[in-house]
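Other chains dropped; remaining ones untouched in position.
Going by the order they are written in, the chains are A and B; count residues from 1 in each one.
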Amino acid sequence: MILRIDRWQTELPPPSTPDPAGAATVQELMGGKFGEMSTLMNYTFQSFNYRFRQGTRPFYDLIANIAAEEYGHIELVAATINTMLTGVDIRDVESEAYKHHYNFGGKGALPADSHGTPWTGDYVHSSGDLVEDLTHNYFLETGARSGKLRVYEMCDHPAARALTGYLLVRGGVHQVAYARALEKLTGADMSKLFPSPRIPTAKIPECQPHIEAGEHKKLYRFSPEDYREVIAVFNGPHPETGEDLEVVDHAPEGFPPQDLPPETDVFAPDYAPEEIAEIAQKLRKAAGLPDKVTGIVANDDDGLVSKVKDKLS
Amino acid sequence: MILRIDRWQTELPPPSTPDPAGAATVQELMGGKFGEMSTLMNYTFQSFNYRFRQGTRPFYDLIANIAAEEYGHIELVAATINTMLTGVDIRDVESEAYKHHYNFGGKGALPADSHGTPWTGDYVHSSGDLVEDLTHNYFLETGARSGKLRVYEMCDHPAARALTGYLLVRGGVHQVAYARALEKLTGADMSKLFPSPRIPTAKIPECQPHIEAGEHKKLYRFSPEDYREVIAVFNGPHPETGEDLEVVDHAPEGFPPQDLPPETDVFAPDYAPEEIAEIAQKLRKAAGLPDKVTGIVANDDDGLVSKVKDKLS
């Protein structure tokens, strides 16, 4: 089971120029074959189905723990898409191909790829055979890295760039982790396969802050008590830089999410959101909650709620 | 983001008589339109895409928090399927229709329904419109309850019964929660719609222990710090029993999972799992981990690992 924490693993910029076509491109990183839904669900199912955990714990812990981090990645991709869709005027996007963002969803991320094709469980490989599943995971991260690189190239919206800069670094860690697990199991040396695709992450400007923070060599432990045995696999030199790989014994602190404004032309969250706000306020009072909303968001310091209400009224 | 905890929300029995056809039936609760993948992903995407959170926090918190619980449900369904598949001899299942459990997966749960059709993002409804999404969620829980009732009838394997007994109670709580949210938002009174389908959970023996423990009226808070405002929505009388609904300010304690044995005819985790165990043990030692595996499982007290090794050698 999980505990959920309302924080983002990295910072994303607030909405700026809407970018409907870019948001469609970024959907590939959500629901495409190599999107974050795929990494999340592959590792999640592999961990659920993992047999003989006690006998082979370090490998189980590795997969289960990376699965936990991936949840945060689908959250980031969704946030990026939502940011890019904020402010789109649906009367102006007739020629935009990704119509589901407007006539089906509500300017929100969908579990679908850049053509609108839904993510499917068909993308999950959970064979039960450990070497096979790890081989798959190494390949999946390779394909995912490729996808991120291309979306990076195609979209220059600041949110898309912040997203891909971060995910390239973190995906790279997972790619290393699965290769290392294979090496530990078989004795092979896969280091020279890196980087794959063969462009070093270090050449991408938006990756720099994360590399400087050492994010390219750290595996966080996303659990209060479990997955302690990842250290038995995730160690040794980083295949590209030679630096020591490192297990961080807790989750990253994270960043408060942006609270995105209502989009009334798609009724999100309503045609008249201020009415819901009013109802919410009454319910909160009746429940004895404090006057100030308990949720923490990045853009709360100067009263988004009242501003939105003002703007709406 | 999430923290993952290696515990089950309810207890499931250890493997007994293998039940390949039953395992196929239970897949509907995983990857069917009304399976737990659907409840998980619907609420997850709705929470990611939720706009104007600060202004309408109690509703956001409700959806986001229930999403977190659902993760534990896909885990339970997977565990049930894996339990039922344990011990199946793949030379004996030629006439079993669900071939993917053997020639594609490795006697493990798949993100697919009872016919093997993969779960798809098409099952996610995230319109952005709060009343619409809540209406959807109420319906989804109704359909999900119906599916659980039928799987309960079709399968008398102890694991399937334990699973459905538990999920019927917890799904019922979510059904109530979404109805209540709609009532709070609109002023409607939906209580008389319960139970739906119109058979009281109380008539199902396997639900009794959970009802006695009050699980039918509690909403757990699955977060260290967030989603505190669920109490503003989840309150008032239970529509069926009239008891007060209750928010529990933490996650349930949970139960250690069963560690399921290797299945070598599908190479899960290997043709010769004891070899992986040996490698793992060396890696653990090298990493300074204690001799005893750190993972906690239900069936660890008398040495599964050594027994499995014995049996395999």
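Heads up, the rule we're going with is that contacts are C-beta pairs under 8 Å (C-beta built on N, C-alpha and C of every residue); 3 or more make two chains touch, one makes a residue touch a chain.
All values reported here derive from a predicted model rather than from experimental measurement.
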Can you report how many copies the full complex contains, not just the 2 shown in place? 6
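The rule we apply is simple: only the chains that are shown with their structure count from here on.
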Roughly how many whole angstrom separate the Cα centroids of subunit A and subunit B? 22
Mind pulling up the subunit A residues that touch subunit B in the complex? 1-9, 31, 37, 41, 44-45, 48-61, 64-65, 67-69, 71-72, 74-75, 78-79, 82, 104-112, 118-122, 124, 126-132, 184-185, 222-229, 231-233, 235, 251-252, 254, 259-263, 266-270, 273-274, 276-277, 279-280, 283-284, 286-289, 293-295, 297, 300, 304-305, 308-309
